[in-house]
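The other protein chains are all here in position, but one chain of the complex has been omitted.
Letters are used for the chains, namely A and B, taken in the order the chains are written, and counting of residues starts over at 1 for each.
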Amino acid sequence: MEIYNLEKAFQEKIDKEIKIEPKDWMPEAYRKTNLRQISQHAHSEIVGMLPEGNWISRAPSLKRKAILIAKVQDEAGHGLYLYSSAETLGTSREQMIDDLHSGKAKYSSIFNYPTLTWADMGAVGWLVDGAAILNQVMLCRTSYGPYARAMVRICKEESFHQRQGFDALLVLSKGTEEQKAMCQDAINRWWWPSLMMFGPKDSESTNSDQSMKWKIKRKTNDELRQNFVDMIAEQIKLLGMTLPDPDLKWNEAKKQYDFGEINWDEFWNVVKGNGPCNKQRIAARRKAHEEGEWVRAAALAYAEKKQLRTKAKVA
Amino acid sequence: MNTPIRKFYYGDIPEENTGGSINAISSNEKAWPLWEVFIRSKQGLDHKHVGSLHAADATMAIENARDVYTRRQEGISIWVVESKFIHASDPADAESLYEPAADKIYRHPTFYDLPDAVKHM
Partner (left out) sequence: MPHTKNALSFTLHLADTALILAQRNGEWCAHGPILEQDIAITNITLDLIGQARNFYQYAARLHEANENAVTEDSLAYLRTEGQFKNLLICELPNGDWAQTILRQFFFSTFQMLLFEKMKQSNNTQWVAIAEKSIKETHYHVKWSSEWVIRLGDGTTESHDRITKALDTLWMYTGEFFIPASYEMIEVTALKNEWMNKVKEVFDEATLTIPENVFMQTGGKNGVHTENLGFVLTELQYLQRVFPGAEW
């Protein structure tokens, strides 16, 4: 078939909501876009383990410690599922990890912000995971089969993450004056970066149009961001806290919340590596990977030896 | 005919007819092989493909599958198989492989219009 016809047949499949599977023909750009998006998503899960992992040793109760560990471990699992689905597009996990470490591959900028107090564990769960979930629920219906299947599994597991975050903040909001202050401070620091998680405005997003047409994405950045604001602006009332945006108010005509302008200068700077923790995050990942090299090599060497011995026995 | 699947991708297709490309692997490190994981969620059901993971050998692959894919009691039995040993049909053959079954409607019970008086059939 001519490329033109292949592309036409491909788009027809997408339009008919037929999932694309690894061995199917796909346009080069579709493969690349998926690979970029899925590997970025995987990297975000893995780098995202670090700011929360910080607090495992200091969690204030045994119950909270167990919850936090389970959550950070889930993120490792999610990274693993996503790397696996990206691998179906023909790039090895090693390659993706190399790209992360060299700075070629990006990950969600939110994880370049520091976790400074225990309340940050709550705020990250409620706001950051809350924002991620909106995106991920949409991605359960994405057009690339392995990605969609990974997302279904992730969404199922992720549902406790946001709840435990809100629960942790709820306890703080009813606690001592110091705890209330800690809670408000964490919300203040995480609110704007959470809004930035949805990416540039639709008018400035370069990847959005084609991704929508291919049904990799099914809602625009601005749509998702609005959903998020509407959800959080209601939930925060239950905490008795405030969001740090004087322009936030209900718009009766539009039946949604209006909110203030995001600091896009900060957004682009953090993306480009100038966030508070960009260097530390990548350094930590590199260190783990490099220090693990002899471990991985030993396991492989042993597996090979064992195989040779088994063969020798048989012969 | 089976199309053997190459390392890393249980869904690879030759570059020349995909429009896609396969990136070169720049890392010098030899990676642990990829394994496909199948889990029986409860006694009486089939093992079902749930995903993949990396492991140095089969023992480790089963343990990794246990640690990765059954954290929430998703299974009671695990199969693993190294991805490179899976053979898959070629999507290009899909029409000739699967469509000929479409007109064999007499294979389905609903094809037969029996009198209502016939019970339990």
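Basically, a residue touches a chain if its C-beta (ideal position, glycine included) is under 8 Å from a C-beta of that chain, and two chains touch if they have at least 3 such contacts.
Because the structure is a prediction, the values reported are computed rather than measured.
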Candidate in contact with the missing chain, chosen from A:11, A:73, A:235 or A:269: A:73
Hidden partner chain, residues of chain A it touches: 46, 49-50, 53, 56-66, 69-70, 72-73, 76-77, 79-80, 83, 118, 168, 171-172, 174-176, 178-179, 284, 287-288, 291-299, 301-302, 305
Chain B residues touching the omitted chain (full complex): 32, 53-56, 59-60, 63-64, 67-68, 71
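The criterion applied here is as follows: only the chains that are shown with their structure count from here on.
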Of chain A, residues touching chain B in the complex: 3, 6, 21-28, 31-32, 73-74, 77, 80-81, 84, 87-95, 97-98, 146, 149-150, 153, 157, 293, 296-297, 299-300, 302-303, 306-307
Residues on chain B engaged by chain A in the complex (per definition of touch): 3, 8-13, 17-23, 25-27, 29-32, 34, 50-54, 56-57, 60, 68, 71-72, 88, 90-91
